[in-house]
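A short worksheet on the structure shown next.
One protein chain is absent from this view; the other protein chains keep their places.
Residue numbering begins at 1 within each chain, and the chains themselves are lettered A, B and C in the order written.
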């Protein structure tokens, strides 16, 4: 149960096997695990099943998902939304769906949250209002409608719990004991509870014990849930530590990734040619 | 939706009607709403249905529940445990159960949490492992066993959601906007989400906006969920702001409350005779 | 019509119409990249003296979650969200919304981003306001290719919420829940019924009296162009520059 402190994102990503079910958050906060994702691309990992909590529809998260899909790492994506938000559609994702090479398991945000929360509790399924009569429900064999046992004539949807094999994210800080501070980004805690492995890059490692600081402790994922972490400032690029996103970098990616060739060129320049990629 | 800032615990307690379903936490942290509870006794409120989240088995919480039961305010208690912890059994509670004047709805801690979490999400019920074959299950018409629709031969318990009418607690601090800081006492947040009304005494009101402090905000119940609050230092007595409990006060209570007469004397001295009780 | 009102922009008319639909709401949430609904909601907030609380998703300043991304849905499930906005790549005459794509699912001729929270919020939020500025037969169709969220439900399905209106760049429709059909409520200034019919892929009902969508009065306009514009500029700077000609306050 001891947290492994590893040297870098590559060492963390080395723990992710092909075929793993990977949980990632929506990227509204500064938590996109881009450095680890690019290492998965470098390693040529395949057959990943991505679960987005509940979307990847912010510029950096949409871009990360798009790169993994474009690079052939991904078998399926369970999601309630994929895009680069106001910048537009995710190009390699859209192309893969049209080409029929990517399985999309369409969901709706609260269903992903509810199923993940059930997973975090180790329960088999949970109940959620809504959904009934949607085509989402029609295409999900892990959702079902049952009769509410406490109310007459009240059909309710049940959702099978979500338990990713691995969760990947970036966080503001951790201590040397492996406790990770996440601020208001509570979804990261739920994901860590629900997942078998949790791999974290952090902006910085701080001295002391985060669990002993009464103002910080409430927003800590205790080391018990953290498999391994590495200090890797900027590992959330194109997100930046100040909370903004380098939108020019996202636009440049989107422009390149409009075509398969452009995407390959982008990978060559930004992933395979980067000096730190040398192994 | 605006938080009412009231003068004292009595003004808060005045908002609680007889017959209400009241949620209280287990009192492991410094959150026991004793001052409000004693005001309910003064007012002679009746027919309360208490739901303990998930127990009242710490000295101060057990004492509060015992007083409410002894004073005749309570119709039923849904709980997984009532006691004064290492100090012993709750005397008026035990007497009322033996006399058959109090309905106890026996529960188990994780079932209370799961049902409350479903209530906090506005869902009708949730699923929980365990329970099957216990006599708890046999006596609950708001628990049921159904077949897991995603797994053959897998009976699973469903629990009807818990939504208290009113939640009462004490907290370390609030700001003038009505945001309440709860530290690691996360159950209070779940309770506030699940309840229709949330009434809070706080140790102190601070300047500024707790939601704008990035280190404090993660542990804040936003004012949206707070019906009314009052600055009332010590309103958690016999808990004390430093996190300890005045065990001598609890022992004195327990000793008095061994008999109905002793309990009445205790009430006369500590509740009805207190100068601040004068209205 | 006063001189000042002749240069009222369509966005202002639409925002004012939206504010009208939000009267009395205690809490309104606005999805991301929805500047006109955001303007309408903030106008409702100003008019109500703060009584109508507005949460603009993705904006730290106007949201208050401390329990993760599920909190919006949780409070909606508790009946604590009175109004929400929903758009769609396709919307049909039964108010079914498609956010997934065109074609025979799972194959897609066009793939959109996904259903987001629609399949839940559409059931539990009492006033869901549909908006789709592009009013064409491509967007307002007879039958959607994929139902992200159904406009109506079978009897017995728990559904305190649902659509109340659809607003486009041409007109405002009411949604009649019992009938499961839209009824034209008002035409935006300068728009004809013919134009609406030509550009709508579904059949809809007509009201007894077909009105024009009101042009905001001077008080409303000064609210929109004053405090509302300044607040919207913090969230949607490009929109605020285009419509109101103002820049966000320095951060």
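One rule holds in what follows: a residue touches a chain if its C-beta (ideal position, glycine included) is under 8 Å from a C-beta of that chain, and two chains touch if they have at least 3 such contacts.
Please read all numbers here as calculations on a predicted model, not as lab measurements.
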**Complete:** Considering the complete assembly, the absent chain touches shown chains A, B
**Asked** Where the complex has a chain not shown, which of B:12, B:32, B:53 or B:226 is the residue touching it?
**Response** B:53
**Message:** With the missing chain put back, one of B:9, B:67 or B:82 would touch it. Which one?
**Reply:** B:82
**Request:** Sort through A:122, A:208 or A:233 and give me the one touching the missing partner chain.
**Result:** A:122
**Residue ranges of chain B at the interface with the undisplayed chain** = 25-26, 28, 53-55, 57-58, 79-83, 85-86, 89-90, 93-94, 97-98, 100, 103-104, 106-111, 113-114, 117, 128-137, 139, 153-156, 184-187, 189-190
**Contacts of chain A with the absent chain, listed as residue ranges** = 1, 120-124, 189, 193-194, 211, 217-224
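As a convention for this text, only the chains that are shown with their structure count from here on.
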**Item:** Most centrally placed chain - per-chain CA mean versus overall CA mean
**Value:** A
**Prompt:** At what distance in angstrom does the C-alpha mean of chain C lie from that of chain B?
**Reply:** 41
**Request:** Please report how many Å separate the Cα centroid of chain A from that of chain B, as a whole number.
**Result:** 37
**Asked** Distance from the CA centroid of chain A to that of chain C, rounded to the nearest Å?
**Response** 30
**Request:** Spell out, as numbers or ranges, the residues of chain C touching 2 or more other chains.
**Result:** 65-67, 70, 73, 77, 124, 158
**Request:** Find every residue in chain A that makes contact with two or more other chains and list them.
**Result:** 114, 117, 128-129, 154, 156, 184, 186
